[in-house]
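As you look at this complex, bear in mind that one protein chain is not there, while each of the others sits in place.
Letters are used for the chains, namely A, B, C and D, taken in the order the chains are written, and counting of residues starts over at 1 for each.
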Amino acid sequence: MTDPGRIERLRDLLEGQNTLGNSTRFWYGFVLVVAFVFAYPLLTNPFVLKVNTDYFVWMILALSLAVVWGYTGIFNFGQTAFFGIGAYTFGIVGITLIEVTGGTNVAILAAVVVTVVASALLGYFMFYGEIRGLYVAILTLAVALTLNLLLVRTTNTTIGAAEIGGNNGITGIPSLTLGAGPFSTTLGITAQYYLVAVLLVATYLGLRILLNSYYGYVLLAIREDEDRTRMLGYDVRKLKLIAFSLTAGLAGFSGALHAAWGNFIDPTVMGLTAASVPIIWVTVGGRNTLIGPLVAAYALQSISTRLSTVGSGYTNIFLGAVFVLAVLFFPDGLVPAVVNRWQERTGGGRDIDPAGTTEAET
Amino acid sequence: MLELDEVNAGYGRTPVLHDISMEIREGEVVSLIGRNGAGKSTLMKTIIGLLTPTSGDLLFKGESIVDDPAERRARRGIGYVPQDKEIFPRLTVHENLKVGRFVNEANDRSLFEEMYDYFPILDERRNQKAGTMSGGEQQMLAIARALVGAPDLLLLDEPSEGVQPTIIEEISDIVGEINRDMGTTVFFVEQNLDFTINTTERCYVIDTGELVNELPPDELRGSEVVQQHITV
Amino acid sequence: MAGTNRRRSRHRSRRHDGGRNMTARQDDDGAILRTDGLTKRFGGLTAVDDVSFSLPAGEIRCLIGPNGAGKSTFLKLVTGTHHPTEGTVHFDGEDVTDLKPHVRVRRGMSLKFQRISTYRELTVEQNLRVATQRIHDGPEATRRIDELLDTIGLSAHRQAIAGSLSHGDQQWLEIAMAMATDPKLLLLDEPTAGMTIEETRETGELIQDLVEEGMSILVVEHDINLVRQIADRVTVLNQGSVLMEGAVAEVTGNEDVKRVYLGKQAEGTA
Amino acid sequence: AGQVGSGGGGEGPIRIGTLYDNSGPLGFVGKGKDAATEMWLEQQDYELLGREVEWIDYNPGGDNTEYKNLTRKLIQQDDVDMILGALLSSNREALRPIVDENKQLFSYNDWYEGGVCDEFMVINTTLTSQQRPLIDFMVENFGSDYYALVADYNYGRVSNRYARHYAGENGAEPVNEEFIPLETSEFGSTINRIREEDPDWILSLLVGSAQYSFFKQAESSGLDLPYGSLANIAGTYEHVSFDPPVMADTYSCFSYFQEIPTETNREFVEAFQERNPAYTKEEGGYVFLSIADAWNAIRFYWNAVEQAGTVDQEAVLAEYENGLEMDSPKGPVTFNGETHHATQNMWLAKVNDDHSISFLDMDGNETEEPIAENVETSEWFRNQCNLVENSSWDEPQTDYLTPDEGDLS
């Protein structure tokens, strides 16, 4: 097949101290999981595929928060504001242009561009004003809540061809439609599933490369100590701004996918509850990893769907208990805990566990 | 006053101290030397109770204190000045001293003024936030804070670090004084040989987590033991 | 393992310039660093008071003075962490008074803090990589890290979490991080606090080597033996102002300096 | 019913799905609705057309994405014959595209601002346009200057538009319209402003428990004006949860109140409270509008299936469109096939000083009769929406129409 050198070089890009999962065994597992994901449509019904597609979209959102918060230390409590901005932009542009261009490519692009610009403005305001820590959290949350308040009162407002619809949201958002004009195809449930799955895998791998590169180290350094990092000659404010806007763009991208998935978006995605959900994924999964938030997002979303089919009033008691127990017993996140236990049992592979990140502390 | 019996301790699963046994008698001034990472600070933390030994026993005034948490050991009469000073940055100088007195509220002899006499700079800056004091000023504050509690045993982790030479001499004098006047037993870690020689009666040498020797201070300089365990 | 035997490399640090031109542009008077009338007030307290100071390129200068004299504050003014109330800072022939810290660092100054401020949660290697990758990349960076680790004798602790190192080892790591940016001017705030005599002497040698390779160095120290070992000249700060400046012997012989600072240490033991 | 009406083959049980929130801010509404549904099903022994009825009861918890997922699951996995559910309009709008795409019959039955014109939706509840008698009554009896307090979201805003229009037809006008965000519970400045404007009466479109604090705060700052409410009492029983006289002098017009003095209603209330003691007065409960609407909704479906003799959805819908009629706790209700909404009686309730309820006629006299009988949806809506003529199972109309300013005249 390919020469082993190339695989090694690829692994060098993907692996490093900054991400979990650097063993050959990990990659076998990874390939296995991906293979299963791709074979899944053969094994199940459209409903399950459809639901899973949305989980994948949420997982991309989880990744974006993992990078900006877990790795860079910017406690963005308003990541769903960007998710929402992406979704709304996609809805507005999509509805307006679908008749004209026949596709949603422009809408996706617009969603990303608008979120990046919006977040860059906010980021400039924050980071060049030396706002840090919890202040960033409250500020971003305030932005999300303000957007929510304003969107709720957009009854009978139209932008382009789209009715913004107040708290009822925008309905009739087009599904993902690739191509243009007469050559466009609207993706069916299965095609959408595959596309989103590919995007998810690509995002994950892409972020791994990023985190193990030059920038990954700087991001970590910023998380650990901004002033120190500045004294090593890095322009911390600029780097934070970049990290903030790029991950916001990723969140906006996932928002666009979500809007296309449900043909619908409403302001609740910018409310307090929605804003805390990604925080919970990242915390429960393991803040300093990518794989943790991924697993947690998938698990918690599917648990909550499953619970709602029980139809009883005990849903939130159970969900609440899951959160409490998870952080009580796995202080560094579920995934790092499992990995550590696993490594203890088997003695690890090529994995570079940062000398017991988890147990040496305190 | 203090007895250690085969104490083992470490961080997480990393053992640092191996079978440490030693004794400090009432009224003594004892020091501990060893190179970086030998385990000196770890030993201090184990005595005050910030680390729990994996095995072994600690006796203070004849009673076992291994199961006591740090705060109880402090209330039994152990004072501690850590290596990183660890002053409370957002409390004022005076408030820092007040915190140091909770251990011994029963003792009505207030030592505040004495401390202010020892360290006039603290007197001048009573209401400055401790975090904005200079490195050396913080060190003085940390020592004063431990002393206002009138401990029976004082643990000092590198008290001369970052302190100007004249004040090192003063600290050395103060240690002598409290030992003489208040009968305080002192156990300290120090790299500054002059300080050690001037101040102590006995000196333990630690290497790689093991106590390897015990010397009278005047043998320190040029001693072979020191050559072997301190210099590389 | 705690305190395993290790030897700091005697062949240390063949510098890698990363293509950077190391010949410092000097001021008219040949100074790499010059301050004029530098003053910093905190409320009513004048921590640094009208300090005009000049450091010729290639020199090791020690800055001594009583606790609270304003030494650390002076360094922070030089690096831009604090903005002066009055006065200017010239570095490498240019006025840098209004430049941000990171820009000054990029122009070639580097600081080791008095308070240890390694990245406590990251490994030793990650610490060094962050420090050096701005100058060196790829395999070059790894080589530089190896070298630095060798220099400070922490090769065996490459994967250790920095916060779990002993105090002294963290000091070494700090020094290595300051070196890792290949600065023209290295500012060290009490680099040997908490080190044994032997380690202090080694640090001194390291500093001397660095100067031979073209760096200029300003060291704040309380260890007068180290000062004797390395200093070309000494500046004494007292209550924010320069008390005197001169060769080591001159300074240690001065009665004022003895009185406010040195005490019996003036006789010397080295 | 991925394939049209596949559940109607006569094999296996009939499957009915409900999507009423059991948790979240409207959890109490959904629980009441589930209780009504369960009471009916038990009374029928879970049997319809001689077949077993399987009830699939999910809890979307107020989350619109969950509403979507569960609707899909009900249709695609559970293969239900009928779905009843959704509380807020936004819940309904979230799931409506899925219902339409899959041609799934769906009953929406919580009071709302009106406007759904959708082949697959059948609706039996009070619409704002049906509450018109309240506006007429208030203007006639109290005066033409009113102050509108409006919950700031679709229901409030659209309903307010109707109210303003009807008031205008009576020559009345709001002196101010204040849109209030949903979680607001602090009304000091609002009360000040009302006092400045000095209106004859207050139009309440306040929604959600936070906003109900208004009434208490108004009471304690000495504001003493009659309230005409389009959103309180029937659905949220403030006259039970507040001690008198906070709600005294509130006028509310709905198709249902627990106090409706008919035999059918008394029996219904008794039966319901016996099964569910939490809804008795002693427990601070009330058999509120949403419960009665859920009850009517499942009964409408039952009737339609029995008349169709099958659960085939197209056939069942045809029965709805034929104009089902039945007696109910509300009194007689008729299903209007063209609009897919119910035609029903409206009652005007006055909250007395002791918080008891009296029903009034247009002149303000006490009565045992509704204030208006057989009330249709608005004329404007009937002009827009004729699902019999303009829509069919295969070429359905699926709209949600909100009137703009001026549309109503």
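By definition in this document, a contact is a pair of C-beta atoms (placed from the backbone, for glycine too) under 8 Å apart; a residue touches a chain by one contact, two chains touch by 3 or more.
The definition used in the following text is that contacts and distances are computed from a predicted model.
Of the names listed as "Branched-chain amino acid ABC transporter permease", "Lysine biosynthesis protein LysW", "Hydrogenase" or "Ribonuclease P protein component 2", the one that matches the UniProt record for the absent chain is "Branched-chain amino acid ABC transporter permease".
Among the displayed chains, contact with the absent chain in the complete complex occurs for A, B, D.
Among D:D243, D:E267, D:E325 or D:E373, the one in contact with the hidden chain is D:D243. When you scan B:V103, B:L154 or B:I206 for touch with the missing chain, the hit is B:V103.
Between the chain not shown and the residues D:Y20, D:Y58, D:Y212 or D:F381, the one that touches is D:Y212. Remark: the omitted chain is touched by one listed residue; of B:N8, B:T132 or B:N198 this is B:T132. The chain not displayed touches subunit D at residues 23-25, 27-29, 31, 152, 178-181, 183-193, 195, 209-210, 212-213, 216-217, 219-222, 241-243, 246, 278, 283-285. Residues of subunit B in touch with the missing chain: 48-50, 69-71, 74-75, 80, 82, 86-91, 95, 98-100, 102-105, 129, 131-132, 145-146, 149.
What subunit A contributes to its contact with the hidden chain is residues 125-126, 129-132, 134-135, 137-139, 141-143, 145-146, 149-150, 153, 272, 276, 279-280, 283-284, 287, 313-317, 319-324, 326-328, 331, 362.
In this section, only the chains that are shown with their structure count from here on.
The central chain here, found by comparing per-chain C-alpha centres with the mean of all protein C-alpha atoms, is A. Using the average of C-alpha coordinates as each chain's centre, B ends up farthest from subunit A. In this assembly, the C-alpha centroid of subunit A lies 50 Å from the C-alpha centroid of subunit B. Annotation: 76 Å between the Cα-based centres of subunit C and subunit D. The mean-CA centres of subunit A and subunit C are about 43 angstrom from one another, to the nearest whole unit.
Contact with two or more other chains is made by residues 11, 14 of subunit B. In subunit D, no residue touches at least two other chains. Put simply, subunit D touches subunit A in their complex at residues 22-23, 27, 31, 56-61, 63-66, 68-70, 72-73, 75-77, 88-90, 93-94, 96-97, 152-154, 157-158, 179, 181-182, 400, 402, 404.
Subunit A meets subunit C in the complex at residues 17-18, 214, 217-218, 220-221, 224-225, 227-236, 352, 354-357, 360-361. Residue ranges of subunit B in contact with subunit C, taken from their complex: 11, 14-16, 33-39, 41-42, 83-84, 121, 132-137, 139-140, 158, 161-167, 169, 191, 193-194, 207-209, 230-232.
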